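Quick one: structure below, then a few questions.
Only one protein chain is missing; all other protein chains are in place.
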Amino acid sequence: MFKDYAALIVLLPVIAFVLTLFLGKKLYSGGALLPIAAIAGSFIISLGIFFEIYPDGIVQQSIPWFSSGISQMNMGILIDPLAIVMLLMVSFVSLLIHIYAVGYMSHDPAKSRYFAETSLFTAAMLSVILSDNILQFFISWEIVGVCSFLLIGFWYHKPSAAAAAKKAFLVTRIGDVLFLAGIVMLYVNLVKIINDPANAFEIGSGNFILQFKTMFEAIPLIDKTQLTYITLLFFGGAVGKSGQFPLHGWLPDAMEGPTTVSALIHAATMVTAGVYLVARTFPMFFNTPATIMTGVPDSLLIVAIFGGFTALFAATMGLVMNDIKRVLAYSTVSQLGYMMLALGTAGAVAGTQAVSCSIFHLISHAFFKALLFLCAGSVIHAVGTNDIREMGGLFNKMKITATTMFIGALALAGIGIPFIDIGTAGFFSKDLIIEKSFEFGEKTGGWGWIFYGFAILAALLTSIYIFRLWFMVFTGKPRSERHSHESPGVMTVPLMILAVFALLFGFLHTGFFGYVETNFELMGVEIAVHEGEVVHPPIIIVLLPVIVGVLGFLVSYVIYYKRMLDMSKIISSENPLYKLLYNRYYEPKIGADLIGVKLTHDVVAQSGEFIDRKIIDGLVIDTIISNTIFKISEIIRKLQTGVVQNYASITILGVALLLVLLKLKLGGI
Amino acid sequence: MGLYSYLLISIIIFTIGVYGIITQRSGIKILMCIELLLNSANLNLVAFSSYNDDATGQVFALFSIAIAAAEAAIGFAILVALFRLRDTINLDNINILRW
Partner (left out) sequence: MINKVFNLLIALLLFAVLFIAIDDSYTDLAKKEEINYISIAQIAGGPDIRGGIFSDFIFSFELLSLLLLAALIGALYIAKKEA
């Protein structure tokens, strides 16, 4: 029954968007109720569909859209295990954040615009998740990017916010161009395969080209190097959207938007679209040839490299940031790196289990990162500043926020008890990724161990910075005279709900894994995506992530709570390493100043101007040719007398001559 | 010689009209010459109508007369407006199209 209403999952928020956009100011509570109702509706429908299709059903609906040449494109819905878990997560988290935003944005005069834009964003994200062909995926992806731009620049009167929105859009655009190139390349290859009579490949009836199903069926026939390029281009799109190195710079700047925007878009949903893309097209990644490292498909190796490096790279920067949201932003980038690392390493080791690993971490990350952001928002709302150096000692005044944030920090650091399997969600998801990277290192040896190094070091740094954040904000003496109060109920209730999920979601892992692993089989895709053997790493490796997490907690405890070491004496602000990290590896300077200003302006534009002025103009200004042309035109100019009768006389002359010509040529009129 | 003479007259009147248009300065004279042109065409039409024993030519001459009247009316209205603007009808000075 719910299956028939699958399209409403996307349409309800769209309708809410349109209505809130036009009627928002006149509605009660500034237009907040309509999107909340719409997203609640989407969540209920998703829940209904989940109960209908568990454990082995799929919803597939499509209508033809337009045809170009021989190919027919369609718009459609595909809800398989991968999609349904994402749908549930996105709609649920979006719902909670909307409810929170009612309290957070209550003083803002433009809140109807805010709710309209987040409603559109939710619709687009849901559309990304349940689209069944890559063209619709791309279109929804772009709409998501536009909404991100609108929402980051929500307070557009602030120049920093406008600049951050522009940067976000441009940087993700680079990724989008790569993604589009990948789609085009894929299309060309598919058309080549279809037209080649040697392959007995036909699009099944009721299927369309560019549907994921067709793509997967054609995988054995696509030329392998082409497949590598296509998947790498898709990954390029994911790099842009999910903020991997080198396109990561926009995410920390995107914190200029309201905190609820950061929670929704840059923690839980939009940035995970990149990971979702790789997970969706995972059979393609899996079947690329293994030329660089034996036993590891090429694209998966590249994915793992970028992911692992980003995980460590961002974690180093999170250590020194003083803005509460920046720390969380870098944490997000780092955790997205973990998700990509999962897809890469576990993909080589364990086949489809990689998808379930990565998506499990994605969902648990969504819960605890949204929780952390919303707590940060609660703190900012209460205290009025983002700078943690001005906070401190807030625990007594904001008990609910403090405890839920502590739970979120525990989840992020991956704290839990290994062998009896009790722990926070992050324990199950993140530590599993670290284990898989260990297995990858065992399988490949040599360079393969670097991924494990990345993962475990990043885990240590993660634990350090998140507890540093917690201790600096909530404990100790207040560092400045700032009034603070606990947030209203409409803001704390979502925090508590998310904290419950952050604690308990991990226990669903067996059912989750078993369900999502069947994803590609259920689609009817016959690819040899095999399961890996169940390997048990040595005990010390299993314990190590937890040890690292607790170690980070102790380090922060010592430094920031007990104040036994004063960091500013050990590492002064002039320390070059500190400066490197604090200035974010000079990435903004490189990006904006070097490439943007110096390269484009000084090199390209000025040389262009030089050529234009001196060389091209030198050819025409004040030379013989130009002067003679001027003189001739002075003479010919006199022809235009402006007297209409002269024109008439010439016309008559022309007619007469024409008649003469006719007479001569045709011998009579 | 009947038809031939009618055609000849028509051509002569046409040429006089053309000469008048491209030579005269005054706007009213130009409009009169335009009427000459139209009348020569009408004459031509009627001559051929009589020669071919078909009333169509005369019907069209009728239409042509009506149209000539309309066009002359507009022409005079424009001249009146122009006179109001420039206080002259001497079309030699109305040459804003020049270089």
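Should a chain be cited, it is by its letter among A and B, assigned in written order, with residues numbered from 1 in that chain.
FYI, contacts are C-beta pairs under 8 Å (C-beta built on N, C-alpha and C of every residue); 3 or more make two chains touch, one makes a residue touch a chain.
This one's a predicted model, so the numbers in the text were calculated from it and none came from an experiment.
**Q** I need the residue numbers on chain A that touch the omitted chain, in ascending order.
**A** Residues touching the hidden chain, for chain A, are 649, 652-653, 655-656, 659-660, 663, 668-669.
**Q** So that we can see where the missing chain sits, which residues of chain B does it touch?
**A** 2-4, 7-8, 11-12, 14-16, 18-19, 22-23, 49, 51, 53-56, 58-59, 62-63, 66-67, 69-71, 73-74, 76-78, 80-81, 84
Simple rule for what comes next: only the chains that are shown with their structure count from here on.
**Q** Taking the mean of the C-alpha atoms as each chain's centre, how many Å separate chain A from chain B?
**A** Inter-chain centre distance comes to 76 Å.
**Q** For the complex, which residues does chain B have touching chain A?
**A** It is residues 18, 21-24, 30, 91-92, 94-99 of chain B that touch chain A.
**Q** Can you check the complex and tell me which residues of chain A touch chain B?
**A** Of all residues in chain A, those touching chain B are 637-638, 640-646, 648-649, 652.
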